[in-house]
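Missing here is one protein chain; the remaining ones are kept as they sit in the complex.
Chain IDs A and B follow the sequence of writing; residue 1 opens each chain.
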Amino acid sequence: MAEPKTTGSPTPDEPLLRATDLRVHLDTPRGLLKAVDGVSFSIERGETLGLVGESGSGKSMLVRSLMGICPSIADIHGSVRLDGRELVGVPRKEARTIWGNRIAMVFQDPMTSLNPVLRIDRQLTESMRLHLGMGKKEAGERAIELLTLVGIPEPVKRARQYPHQLSGGMRQRVTIAMALACDPDVLIADEATTALDVTVQRQILDLLQEIQAERGMGMILVSHDLGVVAGRTDQIAVMYAGRMVEHSPTADLFAHRRHRYTEALLGAVPRLDVPRDQRPRAIPGAPPDLVTLKSGCAFAARCTAADDLCREERPELGDELGAHRFACHHPVGEDVAAVEGVESGQPSLMKEATA
Amino acid sequence: MSTLETAPEPALGAAEPTGLRPSQIKRAKSGKARKRPSILLWFAIAWMSIVLLGALLSLIAPGVFPHEYGKAFGDAKQKPFAAWPEFLGTDGLGRSHLTRLAFGARVSMIVALVSVVVGVVIGGLLGLVAAYFRGVTEMIIDLFSDALLAFPPLILLLALSSVYEPSQTSITAGLAVLTIPGFTRLTKASAIAQSNREYVTVAKAMGAGPGRIIFKELLPNTFPAVMSYSVIVMAVLIVAEGSLSFLGLSIPPPMPSWGGMINAAKDDLSLYPSQVFVPCGVLFLTVFSLNVIGDRLRAKFDVRDTKL
Partner (left out) sequence: MLRLLGRKLLALIPVLFLVTFATTALPDLVDGSPVAQMLGPGSTPQDLKDLEHEFGYDKSLPVRYVTWVGHALTGDLGESLKTRTPVMDGITERFPVTLELAVFALLMALIVAVPLGVWTAAKAGGRVDRVIGGLSSGLLSIPTFVSVFILVYFFANPNMMLAFKPTGWEYISVDFAKNIEFAFLPALALALAEIPQFQRLLRSDMLATLQEDFILTARSKGLSTSYVLFRHALRPSSFSLLTVSGLTLGRLIGGTVIVESYFAIPGLGQGMYQAINGKDIPVVQGTVVVIAIVYVLLNTLVDIGYSLIDPRVRAR
């Protein structure tokens, strides 16, 4: 109910959100599953981090562990600091004053992430009434404002409807409005547009970008598609098998991608200007099983440049946040073929993604 | 008796968490919860063996009991666990509880077994026929099951007992009729599920006639579902017979039945509670054991998959 203590007194040197050596270990019936294994990054106000990786690479687990909403079998280690205040290990009750209030989340599938038997306004207002102590009427008015803000026509009418009466794009706008309800400092969009068709996808992304710029929130855009985050982020982190394999300012990453996996991901970005049958296929091979993962680079089995070193010793990412970090023994750019790839592939991709 | 009505509606079984789905196993942290009932299962099997033994002895060798069921041999209303071999005490007329409970088991077991067998045979056959022929045949069979299920079951038995003098035969017959629609629905549903499978289509294509397909292909595959359901139905039937005896509308005295013994002792409740609770306990343990065994069978064959 009460405002969390940290509001208004950000520690001067601390970024808005900083994760240090974050680990999420799941105690599954098959054994220990390291869904997130030693991830560090930081975001400032008004900054957007793009989190990219194939499905199963631990993106959702990572962003959930930032809030502390993980399955009961999960163990979270490391540190997450919001304005200098540690979030890992705080009691549930205290954590709840942050959830939805200072950090809010938009989930992947708008079809299933709204409660089917509650009206839109009810779902919009409950967090405002909880965190901001608003009355029913005040919260109701704000709900209408929020619906207008996210571009829903006839907001008064829509507020009284049930989720199934809205289209997929509308519903995702509603979940965004829900996330914005308490004016969060950090907005996390976990594949918020994956389930939508392409035109709606772009509208929603534009909306998120606009609102983020307007409010100066920190934002994390999660996607399995580099194209989605390309033109809309300040920094990009590429995840593979629970670890970050490349992390750098966005422009830098596209100009000089270094990790072989990033390279492969870029190759896998669907492009609308290429006929369907000529589009690149998904990366050959499958992601490794996180329970039986051995030492060495997790990507080695699928990597064309892998050698014995890769199979034996895991490359480290480096600690210097803000720099271009990558965890690869044989990074791209040390041979001629990859340089060509940069020149031919990148411009059209950027054009498409920002269009 | 309230369980009787649910019998023909095995869909309710879906309510029972007999097996956790994989997604739930994650939440259940570990598999410990699944192992626990095995002690219960062994207890249930042991108890049912005792009950069946008692029923069998009273049927073929009533002489092994120290005293007859119809004759007083000592003080009335003796407490249980006070004497040997009559460790269950005596009833209001000084008759042996042990002997009377064994003869009561005989009544319960005969009624339950015979009714279930009749229900399985007739109900199962109707279900298979309905599933094979579909169309009008199925409609007529469904109509009769629906009509039978339209009565709360005890009401139907009561109505019949208003015109027939109750006897072991009439009670068994009445209960058997009531079990038919449940088995019809069950076999029909699982046979229909089977008949869409490939091997039945193949058999049909190879020119197998209805009889052959029903008996050789459909029947064996409906067996697991029918078996686990039968055990649960037996529990329901024992309760139903008990309810009738309790109302004095079942097998007439002096032949003992569990419900009848409870009924005869009901005025002694506050002064001699064991008079009521000894037969109540025996009945409860029997019903409970059958439910445990039935649930186990159901979990084993995963009957829930038939989606009745």
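Operating definition for what follows: contacts are C-beta pairs under 8 Å (C-beta built on N, C-alpha and C of every residue); 3 or more make two chains touch, one makes a residue touch a chain.
Treat the numbers as computed from the prediction; the structure is a model and nothing was measured.
Asker: One chain isn't shown here. Among B:Phe43, B:Phe223 or B:Phe277, which residue touches it?
Answerer: The one listed residue touching the chain not shown is B:Phe277.
Asker: Which of A:Ser55, A:Thr112 or A:Ser167 sits in contact with the chain that's absent?
Answerer: Touches the omitted chain: A:Thr112.
Asker: Out of B:Gly89, B:Gly242 or B:Pro256, point to the residue that touches the absent chain in the complete complex.
Answerer: B:Gly242
Asker: On chain B, what residues meet the omitted chain?
Answerer: Residues touching the hidden chain, for chain B, are 1-3, 5-6, 12, 14-17, 20, 23-24, 27-30, 33, 36, 143-144, 146-147, 150-152, 154-156, 158-165, 235, 239, 242-243, 246-247, 249, 259, 262, 266, 269-271, 273, 276-277, 280, 283-284, 287-288, 291-292, 295.
Asker: Provide the residue numbers of chain A that touch the chain removed from this figure.
Answerer: Those residues of chain A that touch the unshown chain are 67, 69, 96-101, 104-105, 107-109, 112-118, 126-127, 130-131, 162, 164-165, 175, 178.
Operating definition for what follows: only the chains that are shown with their structure count from here on.
Asker: Using mean CA coordinates as chain centres, what's the gap between chain A and chain B in Å?
Answerer: Whole-Å distance between the two chain centres: 57.
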